[in-house]
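One chain of protein is taken out of this complex; the other chains stay put.
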Amino acid sequence: MTDLAIILLALFGVWTGWRVFRVDSMVRASFALMLSFIATAGIGLLLSAPYIGVATVFMMAVEMLVMAIFMVMFMMNPAGLNPMSMVHQHRLSIGAGVVAFAGLGAAVLLSDLPDSPVAPGTDVVAQLGFELLGPSMLIFETAGVTLLATMLGAVILSSRQGRFGMADHGSRPPGLEPGGAPAGRRPEKGGGHGHGHGGHGGHGDGGHGRASDDHGGEHRGHMSDGDHEGHAGYSPDGAMGAPGPEHGATHRTPAKSEHGGEHRTAHGPGHAPQDQKAADAPQEDAAPNADPHAHHRKGTGHDGDDT
Amino acid sequence: MSVLLAAGVLVALALGIWLGAWFDRLAPALEGGRAAGPMAPLRDWAALLIRDQAETEAPDRMNRLLAPAWYLALAAIGLSVVPVAEGLALWHSPVGIVVWGSCEALIVITVFLHGWSPNAPFPLIGAYRYAAIGLPVMLPSMFVLIAAALPAESLSLIAIVDSQRDSWNLVRQPLGLPLFLVVGLTLTLRGPLDFAGGVDIAGGTSAEESGAGLFLWQVARLATLVAFSALAAAVFLGGPLGPLLPGPVWLALKTALVMALTVLAGRLIARTTPSRMLHVLWVWLLPLSFAHLAVSGMVAL
Amino acid sequence: MDALLIIAAWTGLAALAAWGMQRQAGATAPLAAPFLGGGTPDTHAWQRYHFRPYTMALVFIAFEMEMMFMYPWAVVFVREGAKALAEMGMFLGILSVGLLYGWREGIFRWQ
């Protein structure tokens, strides 16, 4: 009876262990691994190791939750909505896995296993406690020091904000290809702002308050010089592709000197979207990004990210 | 015998769920609101049950259906280790408080999955926030339970109840119950520690829930409240110990008391942001539970 | 064995109830779209997400390991007396250094 339960649990544990590398959703993969540990814990319960068994569940549940969170942080596609394969040296790995299983299994089957079960009625938890405080005291305290080292290492390696400010202050991440643009998050100002500007260039000050000063200034100058050239800012490509600096610089007309006041007027009724539509209807219509809400949301989202 | 006991636990759980729901609807009276009668929860649930359950776009369907089930099951498993009478529990586990600790950890995961599965922003925000808070909350919980295990010289809840014959742990370890209430608020998603739900993120993990799914989730939260209160009653208030009345009645009374306390605490304590709560948990509650453990150790020696 | 039966029974019962009660109605597009306070989403919610207190999570799993040692310690505490108190005090003292360091580095805030 116990053996049957153990077989079922073992099959469940192996199956969930296998599912870890087969499911698309990374969160499911982490929790499949947790189920595999729970199967181990169940076998422990059956094998008169109540403490180790239940504590395994407790420890592994926590660890797998952290694992799932890191999955979401680091996987391109954490939910596996579009399947992709992220494996290398696949045949070699399968071979290694099979050889390991076959070797260990053969060793198990061929060797003469000892047979002396735990005496029923032993208080195994108290035994472990006495072992910890008595003969294995040094192991216990060494584990403490090791865990301390782990905590320090984890903080040093992963913490972004230290006592002296951001760990990566002023640094730019390397490009995705040699000499390319910095990848991902940019330290100070970057693509995100350009994006936001494209939106509010046309739509009043949805994001002006958050924009960095020089950017805002250039855009204002740029917006103020008349109808037609202003359009570059309206088309989504122009907004996203052309970054502020040169763009603004080329159009820096006399308005630059008084851009504060000029900006207000330029953004007044003359630049309202309806008016724009009259002047340049197709372009405005073709721009899906021209929805003020969408831009506002994106702008704020990015700012939230950077702070 | 144990089947009967299991049926008893189930009935007690159902009654406790109803009582908890009523407490929740009584609580507004404290702030001058209108208190509802004892039938109000049943009416609300019936209304939920006849409503449709809307599906979201591309959800993790299996986890969405089963998250409330895991939550309910974990509450029931946690309740199973609580002794209903002296020396009698559904599950005579020698490591009862570790079992409860595992249930806590798995409840945090269940809430995370509940927020993950609908594939919608607000539930996900709730899930991540709750994970950030749920992890450190487990530390005070474990310290408090370990402190209660010291005088009993056992991890079994039966032994812990037995060790309170002379004086309850509430007296010997006065900090224990308040610290444990923080854990209860977290596990039952209530008040200041309800970072999974909450109106500030439109209902959080259950923002997309409706109909039977929402009903099950509410019931599971209340079931966890019952299990938590029964465990707290057993660990701090001597569980089924008491004069005259039979053990199960004492346990039920004490459980109801802790439930009312938890509902009150959830109602009266102010909320704060998750980042600040994280700071409070690590910088105040964790040292406090260290101190609690040290004092309890001295007392037990 | 009893323990596993109890766990399996509760889990199975709850899963059956949840499976039986819930009928997911096929919602039409506006209802199925995630609630965003009136906005419309432009991506799936299941994206890479920056979980702010990640260093806290890492320190937590290292620190939480101490629980594994504390449970058996609690069982023999009274029988071992002052020796147990001293040893666990030392152990927790060592680990607290890590927490203090983390606190000073600000890991208990959103990163």
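Should a chain be cited, it is by its letter among A, B and C, assigned in written order, with residues numbered from 1 in that chain.
Please note the rule applied: a residue touches a chain if its C-beta (ideal position, glycine included) is under 8 Å from a C-beta of that chain, and two chains touch if they have at least 3 such contacts.
As a working rule, contacts and distances are computed from a predicted model.
Per the UniProt record, the chain missing from the shown structure is "NADH-quinone oxidoreductase subunit K", taken from the list "Acyl-CoA dehydrogenase", "Multisubunit sodium/proton antiporter, MrpD subunit", "Cytochrome c oxidase subunit 1" or "NADH-quinone oxidoreductase subunit K". Shown chains touched by the missing chain in the whole complex: A, C.
Listed by residue number, the positions of chain A touching the unshown chain are 2-3, 6-7, 10-11, 13-14, 17-18, 20-21, 26, 29-30, 33, 36-37, 40, 43-44, 47-49, 51-53, 55-56, 59-60, 63, 66-67, 70-71, 74-76, 86-90, 92-94, 96-98, 100-105, 108-109, 113-119, 122, 124, 127-128, 130-132, 136, 139, 143, 146-147, 150-151, 153-158, 160, 167-168, 173-174, 176, 183-184. Mapped onto chain C, the footprint of the missing chain covers residues 54-55, 58-59, 61-62, 64-65, 68-69.
Please note the rule applied: only the chains that are shown with their structure count from here on.
Set side by side, the interfaces A-C and A-B show unequal numbers of C-beta pairs in contact, with more at A-C.
Residues of chain A in contact with at least two other chains: 50-51, 55, 58, 62, 66, 69, 79, 81, 123, 125. Residues of chain C in contact with two or more other chains: 3, 44, 46, 49, 51, 57, 60, 63-64, 67, 71, 74-77, 99, 109. Taken together, the chain A residues at the contact with chain B in this complex read 25, 27-28, 31, 34, 50-51, 54-55, 57-58, 61-62, 64-66, 68-69, 79, 81, 123, 125.
Across the complex, chain C meets chain A through its residues 1, 3-4, 39, 42, 44, 46-51, 54-55, 57-69, 71-77, 80, 83-84, 87, 90-91, 94-95, 97-99, 101-102, 104-107, 109, 111. Residues 2, 6, 49, 52-58, 61, 65-66, 68-70, 72-73, 76-77, 80, 90-93, 95, 97-98, 101, 116, 118-124, 128, 131-132, 135-136, 138-139, 142, 146, 149-151, 153-155, 202, 207-208, 211-213, 215-216, 275, 278-279, 282-283, 286, 290, 294, 297-298, 300-301 of chain B are the ones that touch chain C when the two sit in their complex.
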